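Taking it in order: structure first as structure tokens, then the write-up.
Note that one protein chain of the assembly has been removed; the remaining protein chains are unaltered in position.
Per-chain numbering from 1; labels A, B and C assigned in written order.
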């Protein structure tokens, strides 16, 4: 039987979870204006102190049969992502909610929506990569510059720049807590069923490495209010997502 | 408030319906093998006599504010689509079910899924276009050839060729009856809600013009069994989709 | 023998000429500042009175075997183009020089460069299309709006808007005269040969139809100085290019 695009399976757009991720991030941590941010975060989530993050990253993502799929269908294992996240609370538990995440492949778009992320398809995401054997590039060191941008339709949705100053450690990165989302599939005609389910994404196996910390800047079409930069960072990260847990209000 | 990608609205991937379509089709009508087709059509739909259609088309699609959007955001009004449809029945009512439709934009992908189509994102769809002022091309006439193909990942999902023989009329095209689909948004973690709702697409305002009939051929990765060609056709068509109606089993 | 990409032939990027074109244009005619325009137009061409045009178009282009190729390889017959042209003179003969033309396919890029155009590859060009059978769109009439944009890398290189006011005729469109270019293939290492050859593009079979005239606006990264809009227009056009003729200085 041919799978529905959203029903995980071998002929679907989405392979069966859990899904494993390895990502290279260029991130900027900043403060937005809570009044603006409130328009980006739906209930039951409450905007916290205005702390936000923006990033672009390249992700290698696989299911449990990853070792085979990376070779047979590399196009189903690599994508780029750009996003803005807002620190918020569900009841007393802090976390991060992403008003939007732009991605470059069908399967990351649909898988994310199924899990509760507000994913959109980018036309293009580009970001700095260094290469250790390139005779014109140095390894990352104090002063190294990184940048990235995301394009969609007639404009740029997000761009950021980071200049690193020193090696850091995973503990230098803010901990937002949980990752929140909303699983949403609205009824739009008379009598149709729908889903509207706030969730916490089930993330495990988190690890971070190769952290560098420095200054940064960010521009986005998202209306986050006046931006106060905290710092920029580049790092690598890995984690597993096994689905999401409905939140009881 | 920023809209969820699937909740129709000004900042969503999907604008509010009804949605209007104008399309240029290259189509091949054929017989597949019912035993194969059964694996492509989920219950409650029953494969009919094996009649199928395959097409590639370019579509201009807008909501009710179309006259503005075609100018301000043309990228939100044009896409290409390739699909295979299978004649089937729901109870006694015949119709067509599309095991898969490949499209070239985010908004046609998500809008279609919301309405009950099994849409997938193509990497590329290309199809013949003639132009009346091109000094190297003749207007359509007996013998004119048309072709199209759809690419996704490492291969071609569908290609077809049509050589027209004579002008026809809308009544020369098979009438499949209703358009069927399944609105599907599965729960994939413990306790998650889901939707699994067979529907009839609500189509109106149908009109067809510029029909030419001839021979055709089709190749597809979809396992439809041995193909027996009925005929090929090119034509233009317009219609409106206002949503979909849940079917009571 | 496998053809070099630039040597016209069956396995090259470029098929043998002459090349025939049928195009749908959205254009804005404007005045730029001659001092700025001089930095966009190389010798031996002399900027005229500052008259310029900007356009986006979709083009169906074929060689002499077009009737076959549109069906067997439609991807080799369709592209989008965006460009800015500047009225200029070679000796006493007026013409138009295009400081840059963005196109969406390899073959239009390389063929254009070979003929003397300064082509660049766009990431995306999108432009208004109407469809006569779309129930949400009206046929072109006074007040109809058109728009288009071209994206490359992190930004928009060109966008324009036209609102038509009345049907026109081909004679309503400015006649620039000749089309000028430079065939250029520089030597960049010691002892390498090179080409630097001003040319007039050999255009014939020109015809124009479906002209509508109105107002327009244009934005471009090209430094044309302050823009004074003359008028906007949409129209269809066809022509043949058989190569280009070296200009003797």
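For the reader, a short list of remarks on this structure follows.
We take it that contacts are C-beta pairs under 8 Å (C-beta built on N, C-alpha and C of every residue); 3 or more make two chains touch, one makes a residue touch a chain.
The shown structure was predicted, so the numbers you read here are calculated from the model rather than taken from an experiment.
Of the candidate positions A:12, A:108, A:144 or A:189, contact with the unshown chain belongs to A:144. Of the candidate positions B:9, B:43 or B:154, contact with the hidden chain is made by B:154.
For the options A:51, A:108 or A:161, the residue in contact with the chain missing from this view is A:161. Along subunit B, the points of touch with the absent chain fall at residues 123-124, 126, 149, 151, 153-156, 159. Touching residues on subunit A toward the chain that is not drawn are 19-24, 60-64, 66-68, 70-72, 74-75, 77-78, 124, 126-138, 144-149, 161, 205, 207-209, 236-240. Although one chain is not shown, part of subunit C still touches it, namely residues 1-2, 4-8, 13, 17, 39-40, 42, 73, 75-76, 99-100, 105-106, 109-110, 113-115, 118-121, 153-154, 182-186, 188-195, 197, 199, 202, 222, 242-246.
Everything below uses one rule, namely that only the chains that are shown with their structure count from here on.
Shared contact partners of subunit A and subunit B comprise C. Centroids built from CA atoms put subunit C at 33 Å from subunit B.
Averaged Cα coordinates give subunit A a centre that lies 40 Å from the centre of subunit C.
Within subunit B, contacts with two or more other chains are made by residues 75.
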